[in-house]
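Shown here: the complex without one of its protein chains, the others still in place.
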Amino acid sequence: MKLLYFAWLRQRTGLAEETVSPPAEVRTVAELVEWLRGRGPGYAEAFADLRPIRVAVNQEFARFDTAIGPGDEIALFPPVTGG
Amino acid sequence: MKLLYFAWLRQRTGLAEETVSPPAEVRTVAELVEWLRGRGPGYAEAFADLRPIRVAVNQEFARFDTAIGPGDEIALFPPVTGG
Amino acid sequence: MTGSDGTATCRIDIAVQTEDFDVGAAITAAAAGDHGVGGVASFVGLVRDQGGGEAVSAMTLEHYPGMTEKALRTIADEAARRWPLDAVRIIHRFGRLLPGERIVLVVTASAHRDAAFDACRFLMDWLKTKAPFWKQEETPDGERWVAAKAEDDIAADRW
Partner (left out) sequence: MTGSDGTATCRIDIAVQTEDFDVGAAITAAAAGDHGVGGVASFVGLVRDQGGGEAVSAMTLEHYPGMTEKALRTIADEAARRWPLDAVRIIHRFGRLLPGERIVLVVTASAHRDAAFDACRFLMDWLKTKAPFWKQEETPDGERWVAAKAEDDIAADRW
């Protein structure tokens, strides 16, 4: 499972991307984030509040209850501000 | 008094512009047009129906009841279609 | 842009000409030297090869020299009064034009996109009903004057 972080989520996690293998019971984006929170204080801080966080699964906007699997690309980022 | 005609009014009167001296009782655009109608069949035909005719007095849009005087520039034309 | 006396100023440029114009240069100029501009909206009107269901091989635009620039300036002033604009540019051609040729350009620059978009559309809507231009089309059946559209009056009246 490939994870990507953008903007201040990239800065707070200290990572632009990483490949992870969460346990099988991680089946949604919400469960992934909960699992990430346990990986260290940087993650816990970055994901303390989910309200300003948006999600894409396989390069399409998704939700925290979107189902995910091992081969997926999951991106976490603040609301977009282009244009 | 300078008169200008545009688009099909120019074609029907056969004139782009002319200088006229109507009698003193011609005090509005409507009275001017009535006076013009009597000047010949081309005018009578051009001004038979006033509904598709618009007016400018001294280069500003005006109405048929707008007052006019000897020194004025009066333009008669169909509704505009630029842009 | 805010002037040294604290009031908003808007650069207004109007041109009525037979020659074609440089769209990119006009859009660039609308924001040039003013880093308060966040958005530039523009509209280019072109001669279509059909009108009223008939093929159009050329179009001739007649106008009222003297009044035209004044009318366009009045419309631009009204836009600058209604929206916080930094620049307005209107270029309108007259004479004979072929399908695909540019007729008109309206450019609006503002700090914010909503003002730029609204003002640009307002300018086009008012220009179509309040600027003294008349279009004549050349069709297989001969020349004919384009009739004013009721929908253009409606579009102008909503502002």
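When the chains are written out, they are named A, B and C in that same order, and each has its own residue count from 1.
Just so we're on the same page, a residue touches a chain if its C-beta (ideal position, glycine included) is under 8 Å from a C-beta of that chain, and two chains touch if they have at least 3 such contacts.
All of these numbers come straight from a predicted model, not from anything done at the bench.
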Message: For the full complex, can you list every visible chain touched by the one that's not shown?
response: A, C
Query: Out of C:G36, C:G52, C:P65 or C:G95, which touches the unshown chain?
result: C:G36
- prompt: Out of C:G66, C:P84 or C:P99, which touches the unshown chain?
  reply: C:P99
Message: Using the touch definition from the top, which of C:F117, C:W145 or C:W159 touches the missing chain?
response: C:F117
Message: Tell me which stretches of chain C touch the chain missing from the display.
response: 22-25, 27-28, 31-32, 35-50, 99-100, 111, 113-114, 116-117, 120-121, 124, 155
Field: Touching residues (missing chain, whole complex) on chain A
entry: 4, 6-8, 10, 56, 59-61, 75, 77-83
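Here is the rule we go by: only the chains that are shown with their structure count from here on.
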Field: Centroid comparison with chain C (C-alpha atoms), farthest chain
entry: A
Interchain centroid distance [CA atoms averaged], chain A/chain B, Å: 73
Field: chain B and chain C, separation of their C-alpha mean positions in angstrom
entry: 27
- request: List the centre-to-centre spacing of chain A and chain C in whole Å, with centres computed as mean CA coordinates.
  value: 48
Task: Could you list the positions in chain B whose residues touch two or more of the other chains?
output: none
